[in-house]
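Report on one structure; see the data block that follows.
With one protein chain removed, the remaining protein chains of the complex are shown where they sit.
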Amino acid sequence: MSGIVRDPPAAPGSRTRAGTRPSARTRGVAGIDPGRLPGTGRSLAAPLLLGVAALLLWQGAVWLLEIEPFIVPGPLAIAGAFLENLRNVLDAAAVTGANAAIGLVVGGLLGVAAAVASAAAPVLDRLAAPMVVALSVIPIVALAPVLYTMYGADQQATRQIVAGIAVFIPVYVNSLRGFRQAAPVHRDLMRSYAAGTWQITRSVTLPSAVPYMFTGLRIASSLAVVSALIAEYFGGPVGGLGKSVTSAASSSNYTLAWAYVVGAVLLGLLFYAVTAGLEKYFSRHTARA
Amino acid sequence: MNEAHSDRPAAAVEVSGVDRIFRSGREEVQALRGVSVTVAAGEFVSLIGPSGCGKSTLLRLIADLDTPSSGMISVFGKPPRQARLDQDYGIAFQQAGLLPWRSVRGNIELPLQTHGAAAAARRERVDELLAMVGLSDFGEHYPDQLSGGMQQRVAIARSLAESPKLLLMDEPFGALDEMTRERMQNELIRISAETGCAVVFVTHSIPEAVFLSDRVVVMSPRPGEIRDVVDITLGTAAARGAGLREEAAFYDAVRLVREALHGAEPAAVRGAETR
Amino acid sequence: MNEAHSDRPAAAVEVSGVDRIFRSGREEVQALRGVSVTVAAGEFVSLIGPSGCGKSTLLRLIADLDTPSSGMISVFGKPPRQARLDQDYGIAFQQAGLLPWRSVRGNIELPLQTHGAAAAARRERVDELLAMVGLSDFGEHYPDQLSGGMQQRVAIARSLAESPKLLLMDEPFGALDEMTRERMQNELIRISAETGCAVVFVTHSIPEAVFLSDRVVVMSPRPGEIRDVVDITLGTAAARGAGLREEAAFYDAVRLVREALHGAEPAAVRGAETR
Amino acid sequence: LGLTGCGGSGGSGEEGAAAGELTPVKLQLQWFAQAQFAGYYAALDQGFFEEEGLDVEILEGGADIVPQDVLASGDADYAISWVPKVLGSIEQGAAITNVAQIFERSATLQVAMADSGIDGPEDLAGKKVGSWGYGNEWELFAGMQKAGVEIGDIELIQQAFDMNGFLAGDIDAAQAMTYNEYAQVLETENPDTGELYQPEDLSVVDWNEEGTAMLQDAIWADTQRLEDDEEYQATTVAFIKAAIKGWAYAKDNPEEAASIVTGAGSTLGQSHQLWMTNETNKLLWPSTNGVGLIDEAAWEQTVEIAMGTKNETGATIISEEPPATAYTNEYVEKALAELEEEGVDTRGAGYEPIEVTLAAGGN
Partner (left out) sequence: MRMGGRQERMRPARLLWGLGGVLIPVLVWELYKALGPAEGVSVGGIPLLPRTTDLAMPHTWTMLARLFAPESSAAGAVPMWAAVLQAAGFTLAIAGAGWLLGTVVGLGLAMLMQRFRSANSAVLPWIILSQTVPLIAIAPLVRRWGSQLEFGPFVWENWMSVAVIAAYLAFFPVAVGALRGFGAPEKAHVDLMHTYALGWWQTFLRLRLPASVPYLLPALRLAAASAVVGTVVAEVSIGLRGGIGRMIVEFAAAAGGDPGKPWAPIFGAVVLGLAAVGCVALIGVLLRRYRRGEQAV
């Protein structure tokens, strides 16, 4: 039940017990691991081509059908607005990005800490299960208004908390899974060394869980941005991408609104890329061994 | 019990009348029944038996990774727990069980580090061990950069790190292909001779058990009992070369173990067999 | 090529001068070099060799799961692709590879179903096959309710579903423990004798290869070449009982294969071995 | 693409009322159903639209619904929106026209606690000032600018759908509509007194008094269709007529109007709804020249502020004068004339608001 926000089952290696033959691995399975996706320039060409094609189609439609900008602006116009308002977009992105980053870090740390606690004391896990499920299904919009009241409408904190909650769930769930993932053989080994609980935690449990934590963090990364952004919708100090999008849209300046949306997309991608990179770095050995 | 043995040199392992019953929910599984066996210091003993007969369970009891339901175990005259705390044994499993985020050196170092050995001493000991398993050039590699056989050698080096007088090995070569496996067997013979430690070795393979051991303990299907103990008289470990595998004495021993293993049971398929 | 053979009974498998080179990025791996081998109808041939020597690759080429870089392969005088489309062979892998969501019956039925056999005919054939592998009572069980040996028997039944005249097996008993393994070998001997199909059998185990085969093809390390072909003269398959494993002739054959396998290569550890 | 919206399909003009063949009309509001739109709901409920030969469907708004865009893209026939918001849209290319300025006065306040020391816009400097954004902020900015307070001098806070930020002290001066948020405060218990907040507890900045009021709720129509489509022109007059009748009904029967709105699906509490009806009435009545007639001076003031007031990013609502098509009194004059003929009071000279007592929580 607590696996609501879980990434599909783990990377290769954890499933098969006998799958240690090199030949069984070199061939790999068909399909991809989205976790390792927007890696480096491996196959940037194809998605870029598709993107360019889509943009051309869009721009063509805007031209040919003479669509008014207040219905759908064309990509060229959006790009123009983006460049023209670069300062404002960057300022807004900085506000939203900072909130998302703080939410990501704090929510991530708390998620890991809670997972450590739950792994150490399964009682906690069972007690937390209903809360975790509730938090994971509750729409942010439902929480944001009461959170503003609880923490103060003049604070960025509420947005950070909203982002933090969104981050907490996947990080907690994945980390907990990671802590349970520590191979029994490794636990036995440490026990045979007469190692203490802390030594076992430090040498085996934590490192085994690290890739899982980062998987959770990657899933959470764009959630953090989107959540921080939606929270702006419900209050807090003025500034930020969400407020800018709605503000521009409410005066029908959709070109500008989409310029801010582009900012949001780039910010989301940045967060995703950074966490995906971290994930890749931290699972460079574990993924294969 | 330990007192009784204190005046003569303690056996490496002494197991007497051990039962192990697993309870999970309503079910009860008797894994071991009345198992008694003694491993002398420096002796190489293999445990062989059908899958699920309790070989691993017995090994885990000796290593104090599990406790018997009844019966007594002593390791070098001490309770297993004390032996574990004193690091009297090293252990290796079927899966090499290396920590993938540590280099080869880091893995071998692990037990030393856990016990707070100084960095310099650790370094020296690891170099020694790397040389012993022929991996001096691979200290900085990571497990995923090694072949299965090399990983298993690292695991053996790790189990030897504290210079234990007892080595516990649970199918350490089970995942290797036959050629690598034979090579590893040769190495193990050499190492156990060099270090003079006693070995309790779990395996499925009759030729492997015969090639390596001074004695082969044959176990019956669950509930695991000791069905027979076959003494192997193929000469000292140091004298066993690769050529041994082609000698008639070797084949005779293999046949003896096979017969002990298959026992009274007919070789035909048991249709109702389930896990 | 097929024409050349059309007037005499086609061999089950004919491989001549086959190379297989894998390219991945800039790297090139030559898995097979100039491999030629013929398997007569009804013949039991084992492939043995060190890990990575191309045994599986060769089997996959025959099964048309892969295509040779150069050279020719024919199966019953046809190109492998045609043989595959005609369902001329059955295949079994190391992992039993049963679909966990299908019952034993469902698994065995699978090839029949995909080729549109009528339900009644399917039922009958599956009953027959279940009886053949001694699992008549287990048709409605699911794979996870079976032991490894039973699963492997289901896989064999499945590979026999279409009554192929050729069975391709890639280490089918690799994951089993020794006792179960020996039992499965006895069964396979019986089944192959009963159905009269040719078998190409990949294994790592010398005794297994010797026990089962009419001929053992020994391959060299990568790039895989055929180093030797050992004829085993232990009598017809039907005549091979469990007792055979204890006979001197058996040990002689084992030694022959071992020598062929280890060849000129020293038995010492190659320190620089990597994957 | 675009098959809807061409509303006046087979209508038989203004005379067709009796014939039963009604012209379908969609009206897009700028928020959920509430007494702010009481006149339209009353007109619907009382059959005024039907009398004019119209079959009106009222489309509620939402947080991201921009009524003028719904109108401009042809998904509605008329829309209710604030003039300054629409001026921006017009500059972005939305071809729509103000055909009736329903609200004569602005309802936007900036509310502070009486003891906060905020008595006018000049006191806002250094304070935490709330605003909803969404184009609701321009009067505030204009008032501040007029009083010499720059946006950089205040801490601008995005206000939520509630007044909690103000009540909790996070916002020193909060934006409030007389008819809604101001009442929300008065429905809340004052922790100091244990009673509901009283008007004396609050200090209110009214933009009407500060001279930076902008025109609010107006009926907007499609410019192109007004030019090309005679039927639409007739429908527009009919629509304005019925709407004004509805508002007159709300003036005379505030209780009934409030319950009509509640019946239309508003979940606001009873006393709150009545308060809103009453306050909204005050925005129309008494009317200087007849409800809906666009006052040139007020329009000019709105446009001037729209061109001269900068927001936090330094942008103004519009950069040039709106086109002449941005408003017209042609239709509302016709409507008023016809109403006069029918004896409907379109000025409400003797209008007296009622007294509404707010209950806790607006219930």
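Per-chain residue numbering starts at 1, and chain names A, B, C and D are given in the order in which the chains are listed.
Quick note on the criterion: a residue touches a chain if its C-beta (ideal position, glycine included) is under 8 Å from a C-beta of that chain, and two chains touch if they have at least 3 such contacts.
Note that the structure is a prediction, hence the values are computed from the model and not measured.
Within the full complex, the residue among A:Ala81, A:Val210 or A:Ala264 touching the omitted chain is A:Ala264. Among C:Tyr89, C:Phe173, C:Phe201 or C:Tyr251, only C:Tyr89 touches the chain that is left out of the view. When the omitted chain is restored, the residue from A:Leu50, A:Leu86 or A:Ala113 that touches it is A:Leu50. Checked against the hidden chain, the listed residues A:Tyr151, A:Phe168, A:Tyr193 or A:Phe214 yield one contact partner: A:Tyr151.
Within the entire complex, the positions of subunit A that touch the omitted partner chain are 1, 3-9, 15-17, 24, 27, 29-34, 37-38, 43, 46-47, 49-51, 71-72, 126-131, 133-134, 136-143, 145-146, 149-152, 155, 157, 222, 225-226, 229-230, 233, 241-242, 245-246, 249, 257-258, 261, 264-265, 267-269, 272. Interface with the hidden chain, as seen from subunit C, comprises residues 60, 63-65, 84-85, 87, 89, 91, 93-95, 97, 99-101, 110-111, 114-115, 142-144. Although one chain is not drawn, its touching partners on subunit D can still be listed: residues 1-4, 31-33, 60-66, 69-70, 73, 75, 160-164, 167-168, 180-181, 184-185, 187-189, 191, 196, 262, 265, 267-271, 359-363.
Here is the rule we go by: only the chains that are shown with their structure count from here on.
Should one ask which of A-D and A-B has more C-beta pairs in contact, the pair is A-D.
Centroid distances built from C-alpha atoms place D farthest away from subunit C.
Work out the mean CA point of subunit A and of subunit B, and you get 46 Å between them. In whole angstrom, the spacing between the mean C-alpha positions of subunit B and subunit C is 33. The geometric centre of subunit B is 85 Å away from that of subunit D, both derived from CA atoms.
Among the residues of subunit A, those touching two or more other chains are numbered 18, 21-22.
Of all residues in subunit B, those that touch two or more other chains are 147. If you check the complex, the residues on subunit B that touch subunit C are 50-51, 134-135, 137, 145-147, 149-150, 177-180, 182-183, 186-187, 204-207, 242, 245-246, 248, 251, 255, 258, 261-262, 267-269, 271-275. In the complex of the two chains, the subunit D residues touching subunit A come out as 1, 63-64, 66, 68-69, 72-73, 85, 88-89, 92-94, 128, 130-131, 133-135, 155-162, 164-165, 168, 170-171, 312-313, 317. Contact residues of subunit A toward subunit D in the complex are 65, 68-71, 85, 88, 145, 148-149, 152-155, 232-239, 243-244, 246-247, 249-255.
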